[in-house]
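Quick notes on the structure that follows.
One chain of protein is taken out of this complex; the other chains stay put.
By letter and in written order, the chains are A and B; residue numbering begins at 1 in each of them.
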Amino acid sequence: MILVLACTIGALYTIGAWLLMQRSLTRIVIGLAILGHGANLLLLTAGGRAGGVPIAGADPATTSDPLPQALALTAIVITFGVSGFLLAMAYRSWRQRRDDTVEDDLEDRRLAAAVRRLDQDRARRETREAAHGEIADQHEVGVGPGGDG
Amino acid sequence: MSPDVALPLLVGLPLGAAAVSLLLLGRPLVLQRTVSLVVLATMQVLSIVVVASVWDGSVVSVRVGAVDPAVGIVLAADPLGAIMLVVSSLMLWTVMVYAIGSQRTKEQAPAFHPLYLVLAAGVAASFLTADLFNLFVAFEVMLVASYVLITLGGSRDQVRHGMTYVVIGLLASTLFITAIGLVYAATGEVNLAALAVAMDQVPTGIRTALGLLLLVVFGVKAAIFPLFQWLPDSYPTAPSPVTALFAGLLTKVGVYAIIRTQTLLFPTGGEVSIALLVLAALTMTVGVVGAIAQNDIKRILSFHIVSQIGYMIFGLGLFTLAGIAGAVLYVVHHIVVKTTLFLVGGIVEERAGTGALDRLGGAMHTAPVLAVLFLLPALSLAGIPPFSGFVAKLSLAQSGFAAEQWVVTGVSLAVGLLTLFSMTKIWNGVFWGDPARAAVSLDREHVVAAPMTVATAILVTVSLAFVVAAGPLYDFSERAASVLLERGAYVQAVLR
Partner (left out) sequence: MIPPTGPVHRPTGPPAGPDANSPRRSVILDVVLDLVFRTAVLFGLFLLFAGHNAPGGGFVSGLVIGTALVLRYVAGGAAEVDRVLPLEEHVLLGAGLLLAFASGAAGWIFGGAFLYGAKATLEIPVLGTVNATSALVFDVGVDLVVIGLVLGLLRSLGAAADRDADDVDTRRGVAS
């Protein structure tokens, strides 16, 4: 039984992680939901063997461990709320752009463009130097290595 | 007032106030504002009560619902949690004052005040809970509020960058549940104090794996080296007070969680300690180098958050009394200074309409007060004597040398220089030069509302006060560190 559960958890995590890598927001949302299911199943599995109803007064030896169930319930409630919000955001993004994919970061594109300009300048300078044998004026473009990917 | 009442109130009061604030929607805004300010001020008072009761290095705890601690909710405050609470409440009410004065914050948006209060409750609960699962719940309460706050207004840019924030946050939360599940499977406990005892029976390999998993979970929230990319991507697009609060508080809640779990559950250090030191050096360097290429005040400052987190992890990674004390001192200093810098950046944006360095200039002549308000925390951040950053960095460097970690300590000093470079860059771009030549200037017509300047000035004053109170503050940090390292007092207080 544990083996079946372990395989299921593994499959859920794999599918979730794969969906999360996609660029489409809908897939990301579904991926997170599936990951959440995997995590909740893991919590339940952590509680050990299933048993009787853990009502106060029952023999603790024969009942299920109530704590993981309480934890999973709390986790489900939270996932419910956040998934709703995430869907609302994906929907808003779609309304603004008529597109379901994640956009490139503007600042990143600006930096990439600056680096490209710098490379072009250098290439041009080198060809000019080769042609005239004199030092071309330098273009200052304030650019360093970009940090965020 | 006894801590028995103060601890639950710190969590419950803002939640109750959020409910009242929701019911006040549609009524005059002044009612919501009053509720928020009164409650946040009360939190400040309560947190001071808590600090006073643990000032001598003791630990106080309350069993909420008065049930068995093994299954019930235990709130506990040790010196670390208490000092974090005081500083956080200070940030919460000053930033609220700032937000009320700001025009561009969308503070008038219907959900702002309730969400802000929910965030406050989540932050307080994170610092007080003595249970791994309740830490998860507190994180979620805080994060759910932050998800909405960061996208408040819902402009295209905010949705794009907020999406990154939400997805990363959710992924980290899922990992957190996974970690809790595995910890429970290994030990059968979720109470932190009970875990501290039970963890010793767990085989070393499994324990290291659990320690690393928890480090990854909180590392995402704290933005340490390979897990930081979401931060400079998402923070700058939010409204300024929201960014300031997140920059000051939220990542530090992650750092707090790292310090708490690593010292309490995995106290031997060992491999994790070396990993922490390497990560610290990389975090410091990458953050500060990333900032060099940026052109926007808030983006530069965002990269610097990452860099500063490295210092805190550095202190923790040493696993010595002086190292952890230095880290605690650094966190406290950083929360105040970083929030202040973001608030100044917000004022610049509000007055000029942009935070782009190449378009601004000469603000020293048109906004001299603002220039001073920026200069003091900026110098402090770079660690120039005699400011609070110097005190914090000095204690870290000393403990680094004492622990003979030459490389990391050397990196931390070099990063300090680069920080100064970035601060100079902002100073040159915004404040120096001829205002007539700048594309946008901060002229006198666009003077911001008084609450914004007052709130910023209060924080600058507090960071200056740290210098005066450096002695007692450091002693307190040392007591906090000794409670963290010895564990016994915390475990006893929680399990009593």
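Assume a contact is a pair of C-beta atoms (placed from the backbone, for glycine too) under 8 Å apart; a residue touches a chain by one contact, two chains touch by 3 or more.
Since the structure is predicted, the reported quantities are computational estimates derived from the model, not experimental observations.
Novice: If I consider the whole complex, including the chain that's not displayed, which of A:23, A:95 or A:122 touches that chain?
Specialist: A:95
Novice: Taking the full complex into account, find the residue in B:63, B:260, B:351 or B:393 that is in contact with the omitted chain.
Specialist: Of the listed residues, the one touching the omitted chain is B:63.
Novice: Under the stated touch rule, tell me which residues of subunit B contact the chain that is not displayed.
Specialist: On the subunit B side, contact with the omitted chain comes from 4-5, 8-9, 12, 15-16, 18-23, 25-26, 62-67, 73, 110, 114.
Novice: On subunit A, where is the contact patch with the chain that was removed from view?
Specialist: Contacting residues on subunit A, toward the hidden partner: 55, 73, 77, 81, 84, 87-88, 91, 95, 98-99.
Operating definition for what follows: only the chains that are shown with their structure count from here on.
Novice: With chain centres taken as the means of their Cα atoms, state the distance from subunit A to subunit B in Å.
Specialist: The computed centroid separation for subunit A versus subunit B comes out at 23 Å.
Novice: Which residues of subunit A touch subunit B in the complex?
Specialist: 16, 20, 25, 28, 32, 35-36, 38-40, 42-43, 45-47, 67-68, 71, 74-75, 78, 81-82, 85-86, 89-90, 92-93, 96-97, 102-103, 105-107, 111, 142-149
Novice: Under the touch definition given earlier, write down the residues of subunit B that touch subunit A in their complex.
Specialist: Interface residues on subunit B, with respect to subunit A: 71, 133, 136-137, 140, 144, 147-148, 151, 154, 156-157, 159-164, 166-167, 170-171, 173-174, 177-178, 180-182, 184-185, 190, 229, 232-233, 286-287, 289-296, 299, 303.
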